[in-house]
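For this depiction, one protein chain was excluded, whereas all remaining protein chains were kept in their positions.
Should a chain be cited, it is by its letter among A and B, assigned in written order, with residues numbered from 1 in that chain.
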Amino acid sequence: MTANAPMPEPALRVRDLQVAYGTPRGSLQAVDGVSFDLAPGESLGIVGESGCGKSSMGRGLMQLLPPGAAVGGSVLLNGEELIGVDAGRLRRARGEDIAMVFQEPMTRLDPLMRVSKHFVEAIRAHRPEVSKADARQMGRDILAQMGIPPTRADNYPHEFSGGMRQRIMIALGIVLQPTVIIADEPTTALDVIVEAQILDLLDRLRTDENVGLLLITHNLGLVAETCDRVAVMYAGRIVEIGPVVDVFANPRHPYTQGLLRSVISIETTKLVSIDGTPPDLVDPPAGCRFAPRCAQAFGDCTTVDPVLADVDVGHRAACLLQTGSYPQRMGVTA
Amino acid sequence: MAAPERPPAPAAPVAVAPSRRELIRGRIDHTFKPWRKANPMARRLVIVGVLMTSVFAVLALLPSVVAPYAEDQYRYIAGTTDNPDGGEARVDCVAVGCEQLPRREAPSSAHPFGTTSARFDVMSRIVHGSRVAFAIVILSTGLAMGIGVPLGLWSGYRGGKVDRILVTLMDAVYVIPGLLLAIIVAFVLQQYFDPGLASATVAVGVVYVPQYYRVIRNHTLSVKEEPFVEAARAIGASPRTIVTRYVFFNVVQSVPVIFTLNAADAVLTLAGLGFLGYGVPFPQAEWGLDVSQALSDVVAGFWWTAFFPGMAIMLLVTGLTLIGEGLNDIVNPLLRLKGFKGKVPARARTNAQTAGGAAEPSDGAGQ
Partner (left out) sequence: MAGAGRGSSMRSYVLGRLAFAPIFLFLLLTLLFVLLRVMPGDPVQAALGDRLSAEQLDARRAASGLDDPILVQYGRYLAEVVRGDFGEAVTDPRPVTQIIVDRFPATFELTMVAMILAVGIGIVVGAVGARFRDGPLDVGGRLFGIVIYAAPVFWLGILAQLLFANRWGLLPTGNRISARISYESPTGFFLLDGILTRDWTFFTTALRHLVLPAATLGLVISGVFIRMVRVNMLQTLRADYVEAAHGRGVSERRVLFNHAFRNALVPVVTIMGLQFALLLGGAILTETTFSWPGLGSALVEFINARDYAAVQGIVTFFAVMVVLVSVLIDILNGLIDPRVRY
């Protein structure tokens, strides 16, 4: 492979994704113009505090939103646009091309349905030509890969522990070999040992099956251990994105810096947090959304909205401390 | 380019104690917060229900204003609608001249709802019946609350053997079909007392005691574990204080919803009792009783003596139920996000605005 080899087509190409919810007070813009690429087999971590929009973004990608919500922008999955596509195509894409693993495994399986039946249902929803017996076998196989013995495949969900249920959910997510998996806080509800197992599993999937992984979490340590790249979200936008090593070693956005400072480790002697609360997304403030909480804010920060700009190779941040982030300065080299 | 200026750090906010007025305003706001947050359908239900119920409440409060005749009036002084048999001074009909009300007359301008076979004016019976219905329902649910709520509070808070016995006892009472229980109690009471308002009240009230007991007890059980109760215990508050000052107000918020739904049910139970003849006795006005009196009329083809009392029952119960359902929707909403119609607005920050010129942020492929 020469240096000039063409870049492989990204598995997922997101441009200016918008997710808005209808509330009695008006429309709440949970995701406001998020753009990124995900290559096949790559793992991208999405981090941010609660309410930053990362879960909404995950759901927005799948278009699994409650009634009254709207999604906009462009989501290209393997080159095919998903936003605005008809319901039938969207349904087929879900599970087969793009899959989601949710946060609380305890409630994600139908309590009245055996686990094997869940597989049969999922498989035959996309490949109706597969017989029930074959589908059951496929389910058993994939469960075995996840470490669940085939004899238990016919059990009911409540007969499994939380960790096992999450593994079943992952199995259900990958049985049809999707290109991208979105994992929304997959291990938050599980204990640390199980968490390690699950992450191992997801990692194997990436390397063995070349599945792209979008890991949504608030746990920076997880991202540091398992992800190739990381995107930091705040108030519905990506404020910093780049390779994990770079971003964590050399954070350019004050918010990222604050997040990293607040991580607790053995060496922590004093608890650090970022003062203030995230902005109201129904009526966001003008200028940089982090400015009210930013210790490094200055005059322009409350009037000018920064855009993502390169700070290093593949590493971008949206902060006016980088002159490149001023919107009108596009095209000008520093 | 000059170094950007940094604004001075903001001064720390000074804490100010809220004034008494603000506290009260805050309390009121807090009480009405669920109403303001509620979806319009729930509010509509409550409003319609309140309107319907109020109509009957007005009838109950001012029967003589609306009703032209007394509930058991079958004749009147010529030229007026006054009841010669009512009041302290009985009028001598031979001297004055009394007219009798028509018998089984169809609805007309003189008698908008017609008359019964006993020469009673149906509309007046409806109005007076409203008074009886309200009185019995309020008294009986009051009785049920008066027994059920304290028992539930105590039982839930104390626990132990007393609690277990009470729970089983209340369950046993609850299991008995409501109407059946009311019939039995009314039947038993009639051995001691003359049938009337009191016995009907007790008969209906007994049926609803278990419900109040259960709900209050369950709520108490959960509130009991709250940290603020533990804190109160830690500072040495007596159980009585804890229950009356802390637990009660918390728990009592579940009462209004049950109350309205129970009231609706109580009207139906009372009507059922009346229909079977175990409620207030004839000739007192009671809607269920009136329907049973109208059975023979129906066979003969006269519809108004049965239709209007039953309609009154249906309307009052509907009104009360609407209030209950609406309150339930407001207090226990099934969370929803609704109301956003239309496209997501195009934002000013389009792709072209990203720095570096190229439209695509090529956070390129894997390293």
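What we mean here is this: a residue touches a chain if its C-beta (ideal position, glycine included) is under 8 Å from a C-beta of that chain, and two chains touch if they have at least 3 such contacts.
The structure presented is a predicted model; accordingly, all values stated were derived computationally and were not measured.
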Per the touch definition above, residue among B:Ile258, B:Ile313 or B:Leu327 touching the missing chain: B:Ile313
Of B:Ser54, B:Thr80 or B:Thr168, the residue in touch with the unshown chain: B:Thr168
Hidden-chain contact residue, picked from the options B:Cys93, B:Ile138 or B:Leu179: B:Leu179
Sole contact to the chain not displayed, among A:Val14, A:Ala122, A:Met164 or A:Ala297: A:Ala122
For chain B, residues in touch with the removed chain: 41, 168-169, 171-173, 175-180, 183-185, 187-188, 191-192, 264, 268, 271-272, 275-278, 288, 291-292, 294-295, 298-299, 301, 303, 306-307, 309-311, 313-315, 317-318, 321-322, 325, 334-335, 338
In chain A, positions touching the absent partner: 62, 64, 87, 91-96, 99-100, 102, 104, 107-113, 121-122, 125-126, 151-152, 154-156, 158-159, 169, 172-173
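Keep in mind that, in the parts below, only the chains that are shown with their structure count from here on.
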Whole-Å separation of chain centres (CA-atom averages), chain A against chain B: 49
